[in-house]
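In this view, the complex is presented without one of its protein chains, the others remaining in place.
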Amino acid sequence: MTAVQTERSTALDVRGLRVEFDGGDAGPLVAVRDVSLDVGAGRLLGLVGESGCGKSTTLLAMVGLLSGAATISGAVRLAGQELFTADQQALRRARGVGIALVLQASMSTLNPVRKIAAQITEPLVYHGLLGPAAARERARELLALMRLPAHVGEAFPHELSGGMRQRASIAVALAPDPKVLLLDEPTTALDVIAQARVLELIRTVAREREIAVVLVTHDLPLVAHYCDEVAVMYGGEVVERRPTTRWDEEPWHPYTRMLLASTPDLLDAELPATIPGTPPRLDQLPAGCPFVDRCDRALTECATVRPALDPVGPEHRVACHVVRDDGGER
Amino acid sequence: MSSSRSQYVATRAVQSFGTVLVALTANFLIFRLLPGNAADDFARVPGATPELQDALRDQFGLDGSLWTQYVAYIKQLLHGNLGTSFYSRQPVTHDLAVAIGNSLPMVLAGTLIGIGLGVAVGAVAAWRRGTGFERGATAGGLVLYAMPAQFLGLLLMILFHNVLPIAGMQDEFAPAGQSTLAHLHDVGRHMILPATTLGLIIFGNYVVLTRAAVLDTLGQEYVLAARARGFSDAYVLREHALRNAALPIVHMVALSLGFMVAGSILIETVFSWPGIGHAVFQAVLARDYPMLQGAFLTLSVAVIGLNFCADVISMHLDRRVVG
Partner (left out) sequence: MSRLARLHRGGLLGGAIVATFAAVAVLAPVIAPYGVDQSFSQIFGHPSLAHPFGLDDSTHDVLTRVMWGGRTSLSIGLAATAIAVLLGTTVGVLAGYSRGLVDHALMRITDYVLVLPSIPLVIVVIATWGPSVSHLAIVIGLLLWTTTARLVRAQVKSMRELVYVRRAVSLGASDARIVTRYILPQVTPLVLASAVLTLAHAIFVEAALAFLGLGDPGSVSWGTMIEAAFQRTAVSAGAWWTIVAPGTCIAVFILACSLLSRASEEALNPRLRVAYLSARGPRIVPR
């Protein structure tokens, strides 16, 4: 922890999160291998990675919403309070009230047979936070906050556009005033304009209400623009963590470098490079660095020794032997 | 009610009315087209006085062409006259009313309990997927659904014939002037076996149906989203999963009405329960065409009406039905 970090209150603190799935004969499949994150109140952390790197599983594991085939270990602290205790009811009580999760907005993330306003007031009434009249008032406020026209409250999910549904989902999540907001690919299904609107809103609300936000996405440039920090995941681990204010600061984890290089630049006529190879299978994770098979700078020790997430600059950590050996130089 | 919803109701109402007209006409034609020319028999109420025969011939235009007869038929229908039963020489409307009155309590009891328990067990089975309870419930449901109604009724009869009444609706030898309570108790006891038979078959059907419907909704993301809001499992199951599964279930109810009618005919015959199913059966044996025609009409209108109700309920359950 750096000095800057300890000044702000750490709303969300995840240590050593590990998720294993029961793979039957194949043995346990490790989807998340030792992930640690911390996010301060009012700050946005972007969690980036390819499909299958474990980022969505990480979010679900934090609130304990995985299937019976999963084993979750580690520690998740919400404003100092331990969630993974022997009392699983504490975890359920924290869900939605302390830590809210917003899924990717498809046609079926909102209950199709209920009006939007009713879905916003539902958690408030269920958890006994507000009476019905006050809850309806809060619903109106939240819809306005999300820049949704008032009639949306009386509409059904199928009557709204994708962007409006996503904003409505966020309004529902924000109703009980959570301290932490987790968003899984909130903008992947949206057009560019809607994306910008949604992310802008999320950032404004997070700052105003001092909510810690974790945003899972595969869109690195988006994170660079809207988030305060970025954590890059690969093969179930966090391989790099840096503040977006120091976006250009060296060194880069080889995977992050390749990710950036593969992002299409609209102003550049050349086609971007792709990263050769495929992400590792959950039951075939290498003993050393998970990126070793696709890395163009792998050393011999990369295959056998797992690199630790070491600091290479202020608030900047990278898990890579090559970078460490280079002494932080290119 | 919003305009699109009232429009939907109005459209369905008009359609249902149209279907009723088709049913009326089909009803009329069937009995005219049967070999043996049942129409001629229409006025031939056994033992009827010549005056009655003339009156009937007049009312139903039996001397005229098919079209005249049809017009007369509709006219009489509007007056609530369904003809006179050959068998009992009573107005058909009267006999039907009695028969329906006898059927309703038994059928309602069996159906409501069957559906209620079936939906509950089916929902829990879907929730507890992979457990012995689910496997048992599914197997039980499938077996009950596969049983022919008369076979199940006879099995229950064999098992319980020493313990419960197995025929009729009441004790024939009960003392006259019995108190209402004693009478109700008597009818109730007689109702147990037939209602249970009907209930078991319906239960089996709905366990399988509900389990499938709930399994489908449990795979929808809004269930996960609801859990993420801290709602308990039971709450999510009831308010989110079951609420959404209700639509396909209501749809199935509408479709299975026809077979439920068949089931009650069989069960009433097994237990000699004097309801409408039994009346249909007796009417077939006795070639009591007016009664048959009246029963048909009533059953058709009932099924059409229930379908209409199911549509309105669906509309309230899920707004997407309208759009």
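Which chain is which? They are A and B, in the order written, and residues in each are numbered from 1.
As a working rule, a contact is a pair of C-beta atoms (placed from the backbone, for glycine too) under 8 Å apart; a residue touches a chain by one contact, two chains touch by 3 or more.
It should be emphasised that the depicted structure is a prediction, and the values quoted were computed from it without experimental measurement.
The hidden chain makes contact, of the residues B:Asp171, B:Asp186 or B:Glu221, with B:Glu221. Check B:Phe28, B:Trp127 or B:Trp273 against the missing chain and you find that the one touching it is B:Trp127.
Of the candidate positions B:Val92, B:Ala137, B:Leu237 or B:Val253, contact with the unshown chain belongs to B:Leu237. Interface residues of chain A facing the missing partner chain: 15-16, 61, 64-75, 82, 84-86, 88, 91. Residues of chain B in touch with the missing chain: 19, 22-23, 26, 30, 34-36, 38, 127-131, 135, 142-143, 145-151, 154-155, 157-158, 161, 166, 215-216, 218-221, 223-224, 227, 233, 236-237, 241, 255, 258-259, 261-262, 265-266, 269-270, 280-281, 284-285, 287, 292, 295-296, 299-300, 303-304, 307.
The rule we apply is simple: only the chains that are shown with their structure count from here on.
Our note on geometry: chain A versus chain B, Cα centroid distance of 54 Å, whole angstroms. Against chain B, the residues of chain A that register as touching in their complex are 63, 65, 92-97, 100-101, 103, 106, 108-113, 122-123, 126-127, 156, 158-159, 169, 172-173, 176. Residues of chain B that touch chain A in their complex: 220-222, 224-232, 235, 240, 243-244, 247, 317-320, 323.
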